[in-house]
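Below is the structure I would like to discuss, written out as structure tokens.
Every protein chain of the complex appears in place save one, which is left out.
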Amino acid sequence: MVSNIGFFLARRAINAVITILFLVLIIFILVHIILPSPIALARLYANNPHATPEYIQQVINRYGLAAPIWTQFYNYVVQLLHGNLGTDTITGNPVSTVLINYLPVTLELVIIGQVAGVLVGLYTGGIAASNRNRAPDYGVKAIYLSTWGAPPFLVAVIFQLIFAYWLNLLPSSLVVDPTLPIPAFVTGAPIIDGLIAGNWAYMYSSIQHILLPAATIGIVGFGLVTRLTRASMIDALDKDYVKLAFMKGLSKRKVVWGTAFRNALIPIITLIALIFAFSVGGAVVIEDVFDYHGMGWFTVQAIYNLDYPAIVAFTILVGLSVIAANLAADLLYAAADPRVRLT
Amino acid sequence: MAEPIVETRGLKKYFKATKSGLLESIFRRKIPYVKAVDNVNLTVAPGEVLALVGESGSGKTTLGRLIATLELPTDGQVVFDGKVVDKKNKKDIRKDIQMVFQNPYESLDPRGTVRSIVTEPLMRRHLSRSDVSSRFGSVLSSVGLESGFAERHPRDLSGGQRQRVAVARAIISSPKLIVLDEPTSALDASVQSQVLNLLVELRNQLDFSYLYITHNIATARYISDRVATMYAGQIVELGPTEKVMGSPKHPYTQALLKSVPTLDNKEVAAPTGEVPSLVNLPEGCRYNPRCPYVMDVCRTTDPGMRKAEDEDVSCWLFK
Amino acid sequence: MGLGSIFDNMRRKPIRAAKSGTAVDLGASATTLEGGQAGEVSAGLRFYFLYLRKDRAALVGVAMITVFLGWALIEGILQQVTALTGNKFYELMLVPANPNTLDFNHVLVAPTLNNFPAYLFGTNYLGQSILARMMYAAPHDALASLVVVGSAILIGMLLGTTAGYFGGWLDEGLMRLTDAFLSIPGIVLAIAIATLVGGGFTSLLYALMVVWWPTYARFFRGQALSLRDKAYVEASKLSGAGSGRILLKHIFPNSIDPIVAYATLDLGTVILTYSVLAFLGIGLTIGYPEWGAEASVGLSYFPYQWWPTIIPGVIIAAVVVAFTLVGDRLQDLIVGRLTY
Partner (left out) sequence: MATQQSTIPSVSIQDLTVSYSTVYGRVRALNSVSLDIQRGESISIVGESGCGKSTLGHSIVRLLAPNAKYDSGKIELEGKDVIKMKGHELSRMRGLDAFMIFQDPLNSLNPVKRVDIQLLEALRTRYKMEGKPFVEEEAYKEAEDKLTDVRMPDPEKIMTRYPHQLSGGQIQRVVISMGLLMRPKLLIADEPTSALDVTIQAQVLMLLRELQRTYRMSIIFITHDINVAYAVSDRMIVMYAGEVVESNPSEQLVRNALHPYAQALIKSVPRTTKKEGRLTAIAGSPPNMLHPPAGCRFHPRCPYVMDICKVKSPPPVKMEGGAVVRCFLHGGTDS
């Protein structure tokens, strides 16, 4: 008999699949509502302004743009399943190759930045909640309000100003020192590839280069996490079992972090995907300011060159990775909360 | 005995214990049911106050909601004024039913004023404006609230005042039956007796019949003519209040009365064991795991309702 | 789906008086008003103002918001008058200098007090006064935030409340649809839509409107779910009210309060996203300055001339923080988490 947790995860997996279908449907409909006529669509796919009518007609036939909308949707999905995301107009090669060597760079940056932001956010949120309405609470509130409100490019620019130009501690842009030999492509993420290839110089340089952008992403996600943690911790601290923990003679530190924080963590786990999406959104701008050649930077170039296929593909990929992140969060949630595991 | 206002015949209400969707049907996973109300037969005569006494999980609130047509039964029937309640006619049957709820802080719309809340039941009656305001005035005074309260918001009222407004709303459309779901259990002792007195006065003046649902036996004794004690979804004893309270016959009713602390006797005696889970109920009589007089037959077959003098008891001790 | 659950668990947990006990004794966050239920926050604007007045930081936030929205309104009307009459005098009346005139002998002047107030924030690489351009561009940001949040509330209320109230397949469908939208970061989806639709302020508005409504749909769904079981809704059903009347009379009005707090905070987030998109060069109308674009253009002269990027960034941050501050405090109040 499939245990209860099996049903919980199976239900979440089915929800994820339906959500992905909706995701693709949304993008497809958006493209087709905005550019209803086959000619406009063809110009999108061809994407050279002075395309001749014959060339456009050729494109219409090749992509079957004149077909009824449902068949177009059907083969759009089939193309997607085969990983064929159209051709990238800047580089000319298929979008999928563009994604393969740029997306891992962004994912590595976002994950490192987010982990840092979340850890710091959890700690400060906890501190703010356990010293409610006293100095630390107001201090933390001031920090998270300003970081929440500051545009990512402002934070990026200020970090560059302080650490790169004045203190000259860290490089102000690029993914890695361009002069160094590039290790074999394994995962596409610079630090990990450097590690696998044992190319310490390359790895060290890419760590140096990632620090500032990652810190900026951390700051962007930090405000959201601190606010959620503070709210969740305050709710947890009001519960009777926290009072009971005090009654057992446990010290304030043990009660706040051992009992209350452990329970406050559960609602936050469910929001990992939301924080991840928030950080990826920030990454687009941050990579542009730091000239950090990841998928975000590439998207900004794609905006200037009206490279639609790349933009649409990136949107879908980000959506898929956020849904995957959410499934992972559900797993963590089931593991962390016995009420889900053993109803 | 005049025609009963409301009667239930073999009434059952089962809830799905787990979320049942596409997934469960694929794996044909047996969905356990919570048997909240299981084969209940009772009647309420015009102008009578029937009390439903039971602990949490006994199904008394669900039974109250079934009779108030807020829920439709899984099996069996609710017969109101001779008409069997179903999806179609439940809307106009509701004209003659009103309800007062437990939590005073959730029974009144926070954004409404006392006037808008109390006159809401008359919306469908298309009465003239003067009719509505005159009825509103008389109803407000009969629940002991000055006319100054008309434009106030629920948040400016105390718990007791809010329940008075809820009672006013219940009687303004002069219904035949008012279902009172633990109307005073969320109130302080002193305010509780104010509301209980009010309910008794209104019943004597305007001759409504009440279905009074409570876990507090003392209030049931004070207000009701007949009382039914419920346990795990079934009525175990039903009869005149003085009889049932004075000389309870069913072991559970006896245990219930002995476990209530009062100012007359300090000693409290409690039955052993826990309230059974409504999903996998014990075989035979549901009280057998906790009953001091348990016999073999109790562990196998359900006793069903039996006559004992002018009471109905569901227990093998009686033939 | 955990994604939107931040909005699901925002709906207030009903305060269940202990089964046979009375309301919570004068406990932690009690606001006992004339014997009212502890923890019951009295809705209504009177209370919000009373509360905000007591909180200095929130007062600063309210002041900044009024200045920003007030100026945006005045300048916005003046710009409309100019558009109608064709006479540029009106829109430049209150602006310290003409935001669009090029002045090559005052290029990249650092912020100084001389020629006050034009050069208070210095000039950009075309010699245009940054202060004038920021003031001139304010109406767009204000309009964008009000329109986007307004439309999101409308769409969200209609879809979310009906889905939450009626439940069943409608609810499941909406949940999956909003999950799909929420899985794409707002900025990324806005980029995709805006580039597809093509340039201009209106295309950016459409993009943001499409991106913004799901959050509010989840919010209203959560509200409807918790309100539909409330006793006063059941009492209304018993009085013969149909679903339509219940939605209009009881569900919508009671969903408003929590949304006011969240929307105040969200106005700031819209301005933030809008300026980031302008920074990336999306939705720019020729000849009309944008806060985000101003910072982006200044980037190429960074770090030697820091002010063309940093100053617009700081102004954006100040406005967004003002909205966030007030919204955050209101939200703590609504959820009753606030202890003074």
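Per-chain numbering from 1; labels A, B and C assigned in written order.
Everything below uses one rule, namely that contacts are C-beta pairs under 8 Å (C-beta built on N, C-alpha and C of every residue); 3 or more make two chains touch, one makes a residue touch a chain.
Please read these numbers as outputs of a predicted model, since none were measured by experiment.
Asks: Any idea which chains on screen the missing one touches?
Replies: Visible chains that the missing one touches: A, B, C.
Asks: Touching the hidden chain in the complete assembly: which of A:L250, A:L306 or A:A328 does that?
Replies: In the complete complex, the chain left out is touched by residue A:L250.
Asks: Which residue, B:E71, B:D96 or B:D188, contacts the hidden chain when the whole complex is considered?
Replies: From the options B:E71, B:D96 or B:D188, the contact with the absent chain belongs to B:D188.
Asks: With the full complex in mind, choose from A:Y74, A:F185 or A:Y241 the residue touching the hidden chain.
Replies: Within the whole complex, the residue contacting the unshown chain is A:Y241.
Asks: For the chain that got dropped from the picture, name the residues of chain B it touches.
Replies: Missing-chain contacts on chain B: residues 55-56, 158-161, 188-194, 196-197, 200, 215, 217-219, 221-222, 241-242, 245, 255-264, 266-275.
Asks: Which parts of chain A face the unshown chain closely enough to count as touching?
Replies: For chain A, the residues touching the absent chain are 132-133, 239-241, 243-252, 259, 262-263, 266, 336-339, 342-343.
Asks: Touching the absent chain: which residues on chain C qualify?
Replies: Residues of chain C in contact with the hidden chain: 18-35, 38, 47, 50-51, 54, 333, 338-340.
Methods note: only the chains that are shown with their structure count from here on.
Asks: With chain centres defined as C-alpha means, what is the inter-centre distance between chain A and chain B in Å?
Replies: 53
Asks: Nearest whole angstrom, what separates the Cα centre of chain A from the Cα centre of chain C?
Replies: The mean C-alpha positions of chain A and chain C differ by 23 Å.
Asks: Show the residues in chain B shared as contacts by 2 or more other chains, in ascending order.
Replies: As it turns out, chain B has no residue touching two or more other chains.
Asks: Where on chain C is chain A touching in the complex?
Replies: So the residues of chain C touching chain A come out as 1-6, 9, 28, 175-177, 179-189, 191-193, 195-197, 210, 268, 272, 275-276, 279-282, 292, 295-296, 299, 302-303, 306, 309-310, 313-314, 316-318, 320-325, 328, 335, 337, 339-340.
Asks: Looking at the complex, which residues from chain B come into contact with chain C?
Replies: Chain B residues touching chain C: 56, 68-70, 91-92, 94-95, 97-99, 101-112, 117, 120-121, 123-124, 153, 155-159, 166, 169, 173, 185-188, 215-216.
Asks: Could you please specify the touching residues of chain C with respect to chain B in the complex?
Replies: On the chain C side, the touching residues are 14-17, 19-20, 22-23, 33-37, 40, 42-44, 230-232, 234-241, 245, 249-250, 253-254.
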